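To keep things clear, I will list the structure first and then write my remarks on it.
A single protein chain has been omitted from the complex, and every remaining protein chain is retained in its original position.
Right after this comes chain A.
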Amino acid sequence: MASQSNDPRQPSAARPYKPSIVAPQDLPIDYSGFIAVVFGVFGAMFRYKLCSWLAIIFCAQSLANMRNFENDLKQISMAMMFGIMGLVTNYMGLGPRSSPKS
C-alpha cells in the first residue's frame, strides 16, 4: 500500500523538527490553577478549612498538569501561597478563631 518499487524516502528533503512557538497568551487556560487561587483566597479570608484544603488539592492538580515549566509555575506558586496561608491562619490561630479546636 505504501508505494511502488522505488523508495519513497528523500534524505535530502529531510527537515529537522521545529517546535511551534506558542505565545503565552494563547496557551490553554489553567482552570485548576485559577480555582485553586479562588479557594485559597476564600479559605484565608473567611477561615474555612475546607476551602484551604481544596485550594491545596487543586494546586496539586495544576502542578500535575503543568506543561510549560516557567510560565505555569508563577500561577501555581501564587495559588500555593494562598492555600498555605489559609491553612496556617486556620490552624495556628493567628487572631480571633472562628472554629473551636482544630
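Details
The definition used in the following text is that contacts are C-beta pairs under 8 Å (C-beta built on N, C-alpha and C of every residue); 3 or more make two chains touch, one makes a residue touch a chain; residues count from 1.
To be clear about the criterion, contacts and distances are computed from a predicted model.
Within the choices "CDP-diacylglycerol--inositol 3-phosphatidyltransferase", "Coiled-coil domain-containing protein 47", "ATP synthase subunit a, chloroplastic" or "Exosome complex component RRP45", the name that UniProt assigns to the complex's undisplayed chain is "Coiled-coil domain-containing protein 47".
Where chain A meets the missing chain, the touching residues are 1-3, 8-17, 19-20, 32, 49-50, 53-54, 56-57, 60-61, 64-67, 101-102.
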